[in-house]
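All protein chains of the complex are present and in place, except for one that has been dropped.
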Amino acid sequence: MQDSLVIAGKELNSRLFVGTGKFADHNKMKEALEESQSEVVTVAVRRVDLGGDDQYILNDIPDYMTLMPNTSGARTAEEAIRIARLSKAAGMGNWIKIEVISDSKYLLPDNEETIKATEALVEEGFVVLPYMSPDLMAGKRLEEAGAATVMPLGSPIGSNRGIQMKEIIQIMIDEINVPIVVDAGIGRPSEAAEAMEMGADAVLVNTAIATAKDPVAMAQAFDLAVKAGRSGFLAGLGATKAKASASSPLTGFLHS
Amino acid sequence: MQDSLVIAGKELNSRLFVGTGKFADHNKMKEALEESQSEVVTVAVRRVDLGGDDQYILNDIPDYMTLMPNTSGARTAEEAIRIARLSKAAGMGNWIKIEVISDSKYLLPDNEETIKATEALVEEGFVVLPYMSPDLMAGKRLEEAGAATVMPLGSPIGSNRGIQMKEIIQIMIDEINVPIVVDAGIGRPSEAAEAMEMGADAVLVNTAIATAKDPVAMAQAFDLAVKAGRSGFLAGLGATKAKASASSPLTGFLHS
Amino acid sequence: MQDSLVIAGKELNSRLFVGTGKFADHNKMKEALEESQSEVVTVAVRRVDLGGDDQYILNDIPDYMTLMPNTSGARTAEEAIRIARLSKAAGMGNWIKIEVISDSKYLLPDNEETIKATEALVEEGFVVLPYMSPDLMAGKRLEEAGAATVMPLGSPIGSNRGIQMKEIIQIMIDEINVPIVVDAGIGRPSEAAEAMEMGADAVLVNTAIATAKDPVAMAQAFDLAVKAGRSGFLAGLGATKAKASASSPLTGFLHS
Partner (left out) sequence: MQDSLVIAGKELNSRLFVGTGKFADHNKMKEALEESQSEVVTVAVRRVDLGGDDQYILNDIPDYMTLMPNTSGARTAEEAIRIARLSKAAGMGNWIKIEVISDSKYLLPDNEETIKATEALVEEGFVVLPYMSPDLMAGKRLEEAGAATVMPLGSPIGSNRGIQMKEIIQIMIDEINVPIVVDAGIGRPSEAAEAMEMGADAVLVNTAIATAKDPVAMAQAFDLAVKAGRSGFLAGLGATKAKASASSPLTGFLHS
């Protein structure tokens, strides 16, 4: 179809981005990634770098997927920049999802440090996709800094609470010109569909797929939901009404 | 797949029921019905009976669909019973969706009259699918009366307000043994997905498809959404959490 | 003030109704009832009738309060009618709150049986205040049967979930002519205020006060909240807007 999403010149047919964390095993992960139809997958640079079992995680990511390494573990812009460089040096490509988090309880990203890291890494030629706390002005700064997308969280990561920050995310979708990817908090297919109906360009889902009883079936559910929400958005959603309006004619019949 | 829904011995592969009201023209309607993959369609007996253009509406309903004529226009049990008999006499089969509505502003169904009509028509051999205001005890009475499904409204018909009555509909899903079909109020694909994630057996969508800018694309969107929600339900949705929980490892890396 | 609520000729200055269940002890209860400023209190006829400690509960209810005995424990109209007669015979007055509940899990009232009991007891001269599952047509039947008020639940009793049934309760407030009292589910002062802002005539609160760490302070909080919500309703609430609108002038100053 011609409704593709283009990020840094890459044409994507799926608007579902996925992650590699929390899967029970690599086989299930691989199968779920494939079933999701997703073309973009995020992986923590730290896991690849660690050695041990996890270093082979890249082997279980389908070849056709674009790798979006993330700077998980970074607490400052400087640390995020260092991780991004390690990632490129390790052959993981030039896409980088910036995560700068110093709050260890709610894991909320630090927008100010995220903006700094974005500015520096765009300068170095990275395709930068920053994860952020929803905020219009910070989003505009990320856009100005050259971010390829802006990725606000829907609710705290791993909380499965859906798009709690709807109000501000809707404003960001309306006012920011680079693609908006709703990242974190989406726990159910219906919530992914809702993000797409709001006009988001894509969603990133990890926990909800990885920790489902059946991750492969859940990956498929999210694939369908994202397509459903996007189709609904394009088909022109109706306005809500305060009163009822009959689908079938109500008068006349037996009473006429 | 083996996750079919069986109503009165009929095996259905799609859990999306659709309607025929409010379409701009019959061609668009036919195309949308087909694209929806739905196998059950409701049509007001009154429209068929009217003569004029509308009487040919049946010609534009795909052959493979099960007809669920409705008693739209009935204000009492007695009127609904009369319409049901007309429907059968006119060769529209023995399924009947009961709608008894005397409230002309919000078009909210009358549960007491609906129960009476259900009792009488089950007695006469109809497959009765009553539309109702969400209420646990009324739902149980409909079940006892022999209803094939119970169809509570999500919000007032045509309002596109989604599942406002979530609290009570969830209880009905948990406590009533015949299939629950959420009918009326669903305005967006995400809301149809949500109903399925709650464990509803099916949804009925009419206004949202018929009045979309592109009804055919919207029909497809709802088809995907219902499948997404159902798959998510079967795959085992995760619980929501008050706090965040990282998808990627957060500690150790640069700090170790 | 002249904004009093009149029920069966009785003029009430407080729109907060309270209950006597779940208090840790009678002294705390008495103090909370007084602090609530409430003038109407419900008590289960069954408790009075039981003998033992509970039979003296009436001694701890302030004299100025109107007693609204309830038929808690009734599972049918017939049982409710029997309890109402016992109540009157025991000198508890001619007000009766009808509760007919056969669902032991969610404790949702049975509207059909409630309507029957209301019809019978109005006939016998009772002032009937029926507790019910929110439903427009059932509410209209209760009004026609002569109910002094209609008391829909906000959410299942004791759940502290607030006004989950907002959609239908708003419609009942708009369409039914006797006073609407939101009963059950209200867990926080803000939710009582919200009911009043919607135009409800009164609220009944029991669990939220009785089980608070400090029931007396909580009683006072609900008193204030009900007054706040009612004042807000009368003062003319503003409409919500999709966009911002500055309170202070934004242009000109430094830029002019």
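Order of writing sets the chain letters: A, B and C. Residues in each chain are counted from 1.
Assume a contact is a pair of C-beta atoms (placed from the backbone, for glycine too) under 8 Å apart; a residue touches a chain by one contact, two chains touch by 3 or more.
On a predicted model such as this, the values are computed, not experimentally measured, just so you know.
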Among the chains presented, those that the missing one touches: A, C
Hidden-chain contact residue, picked from the options C:15, C:30 or C:47: C:47
Residue among C:59, C:177 or C:245 touching the omitted chain: C:245
Residue, one of C:101, C:132 or C:202, that touches the chain absent here: C:101
Chain not shown, touching residues in chain C: 19, 21-22, 42, 44, 46-47, 49-50, 70, 72-75, 79, 82-83, 99, 101, 104-108, 156-162, 187-191, 193-194, 197, 206-208, 210-215, 217-218, 220-225, 227-229, 231-232, 234-255
Residue ranges of chain A at the interface with the undisplayed chain: 102-103, 105-106, 108-112, 115, 133, 135-138, 141, 155-156, 161, 164-168, 171, 175
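Keep this in mind: only the chains that are shown with their structure count from here on.
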Graph class of chain-chain contacts, one of line, ring, star, complete, other: line
Copy pair chain A, chain B: interface residue numbering same or different (half cut): same
Chain centre separation in whole Å, for chain B relative to chain A (CA means): 32
Set of chain C residues in contact with two or more other chains: none
